[in-house]
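For this view, one protein chain was removed and the others were kept in their places.
Right, chain A next:
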Amino acid sequence: MFTARKKIQKEKDLEPTEFEDTVAQAFFDLENGNQELKSDLKDLYINSAVQLDIAGNHKAVVIHIPHRLRKAYKKIHVRLIRELEKKFSGKDVVLIATRRILRPPKKGSAVVRPRSRTLTAVHDAILEDVVYPAEIVGKRVRYRLDGSKIIKIFLDPKERNNTEYKLTTFSGVYRKLCGKDVVFEYPITENA
């Protein structure tokens, strides 16, 4: 795990790709270089990293983190994203926890499939991860005449400043991961 350059990364039987190596290297540099993040990053590692192209010549770096470390990552999320975006200049960084999706059990199989391993639950959780630190306040599904769906997500305007420029990236990332069209909005009246 913490070998020379393959620190902060773990995959089951698979060799990390070049891109993942660069991401891990960036993590390692941050841990050693940055004093404020050093203690937080000490036990953290990532699962994998993917680079996605978003419409509009933008690229996004999607980093998958282990589910157990989610809470620790959330604590340093804002600072970490800032540092990583400096390292990968011009690209938006998104952290998502690796979650397993199980298919619905066939008739006659005794295996219980927990709700948290359901496709809908995982997609909802991925959406929450994608837009962190902004919170999801409401969801609407709009069915068009031809049967296609758009999901409208309402975000809390509190974190508007540091997430507004990334909204198209969020839509693109979610589309790549889950195949659904998402539109983000800020509800006009904020107070509950």
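To be clear about the criterion, a contact is a pair of C-beta atoms (placed from the backbone, for glycine too) under 8 Å apart; a residue touches a chain by one contact, two chains touch by 3 or more; residues count from 1.
Just so we're on the same page, contacts and distances are computed from a predicted model.
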**Q.** Among "Phospholipid:diacylglycerol acyltransferase", "Origin recognition complex subunit 4", "Centromere protein L" or "Small ribosomal subunit protein eS1", UniProt-listed name of the chain not shown
**A.** "Small ribosomal subunit protein eS1"
Q.
Given that one chain is not shown, which residue among A:K86, A:R140 or A:R160 touches it?
A. A:R140
Q: Could you please point out the chain A residues that touch the chain left off the display?
A: 140, 142, 144-145, 187, 189, 191
